[in-house]
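Notes to accompany the following structure.
Below is a slice of the complex: some chains, not all, each in place.
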């Protein structure tokens, strides 16, 4: 699937919203940050109409622009396509891009429907192209160090794991009823959020094998544009009990109506020899407790990321100065370039991504049935 | 049940461990702290043998001591009995004390078995004596203020509630197998811990009406004194999904093998207008987020307890100087004196306590059955 020896890489970008801009910034910065062998060339940007596409192409530094995403995919100068459109379009774009021989870097989740994700995986398996999902939180130097500590046994065998992801962009009781409140948009917080913490668990302790979930709607109805009450169909809050292999248990809680939380992804990992804490709202630090410390000085260390926590060193040679959210995408872009150079890379491919989404759908199913639900694998 | 007009109150104390000393300190300090009308007299202390009883009586300032708890209960100078013995003895001591016409202040939980608790409640209902359970965390000035804010609607309607209680005294893989690992000691973390966070929920949003719980053993076996592996029968970790009245949902997690946690009882309360956070490890502060703040200054306030947060003012006239864990018991003792004076008091009586324990047993039952379980009330 990898191994080509490009010296430049033609970039196509579909979508220029939140994540589209993030991809554009990453492609602009990755070579200067990492001194990569492969140098991205910003070739072709697609948006919903010509005018917007042209404007964004100018801003982001792309040479060409189109109001039709198929033009990006068909462009022979494009070798990899960043797909950052709304989730329901991921399937068609990804499959088309793969069939056109492009590499694909598609934002998570694969799709709103599990069968679409499975179709994307099937398409990926028919090619040797790189098929990557945009899971940026696994790239952070803090999380990488946490993963290393866990894998090296610094906190012993993991005995309990908890993860919460909370924001408050859907917390206001006077917000208008929107597409995100309708069942067509998906399940709610489970689709929107749960894939992120699950991508972390996947690397720390593997995904759960059985789940028991509940979900809730903080608002039964909201006012529409016509000032009429409309039913809220999605679930802004969800929680799950999780059972992993070898007796490990844990919990996952997600909430997009949690006032005061802005970008919280809080991990608590307890092991037989210590514990680790992390919160994405303070992404440049993590906490570690080791029972091997002398009794009178046992406590959680707050560790600021530093050059020793690669790849922070590629950004800044001094410790404690901090990376930002967008810079995680630069690291992810570098991993893609490594993969294309045949090096081992740290990425979530479609086969790993589908496993995450199977867990999400099992949680939704468990909520619907009120029963413990095994994950199909 | 209340209303007597004592001017002194004869105190009996059974048990002088962790909680027994805490009661003794509270009875020593309550009058000086609060300037109470009723003044406790430390009358009679019971322990497992005469020598220990005598030593502790001297230390704690009690006039009499006995190696038999029945002597404390039978002492005509004793009017209220602090029962701080191991949980399995609570039932017999409490019922005997009530039958002897004493008031009872019994440490939580009522018992290890639900039917014992029900028997204690039945005995309480046959008398007009005060029957109080030792739930100290509801007494803290921070928690009282949190409760007031919630009840006054400062964070709107509560939409999601989470509570965790974690310590690490059973986290070491090389600890010896003990009574606490045997099924006779109860269920594990659910009995040991869950009653505390539930006592907080009871006041904030009422107890759950339906629960779905899971539990786990971090260690399958531990070495006994004979260096043989013994099976661990209790569950050091438990988690529950909870459904309350009116669509509110929440989670409860308890763990007595959580390295680094020493006395954590962490509350997260999300409402339609704001959110509140609290952690017993930093019991002299809590956090409040209000969406009504101007947009550019919205954030969690860290509020240090101050004289405005009664009854902190009875201890210290200056803000931010902090109370300790033992001082919560002084507040609780004052509430008992208020109840005995016929005033409204903030206490957990047996009828409230049994409701807490029904939830715990429903959680245990849910874990055993793997099913959502309704709480009988």
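Each chain carries a letter (A and B) given by its place in the written order, and its residues are counted from 1.
The rule is simple: contacts are C-beta pairs under 8 Å (C-beta built on N, C-alpha and C of every residue); 3 or more make two chains touch, one makes a residue touch a chain.
What you are looking at is a predicted structure, and each value in this text was computed from that prediction instead of being measured.
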{"item": "Whole-complex copies, counting every chain including the 2 in place", "value": "4"}
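The criterion applied here is as follows: only the chains that are shown with their structure count from here on.
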{"item": "C-alpha-based rotation, chain A on chain B, 0 to 180 degrees, nearest 5", "value": "180"}
{"item": "Geometric centre distance via CA averages, chain B-chain A, whole Å", "value": "41"}
{"item": "Touching residues (chain side chain B, partner chain A) in the complex", "value": "155-156, 159-160, 162, 164, 171-173, 212-220, 237, 239-241, 243, 247-249, 251, 253, 255, 257-261, 270-275, 289, 291, 298-300, 370-372"}
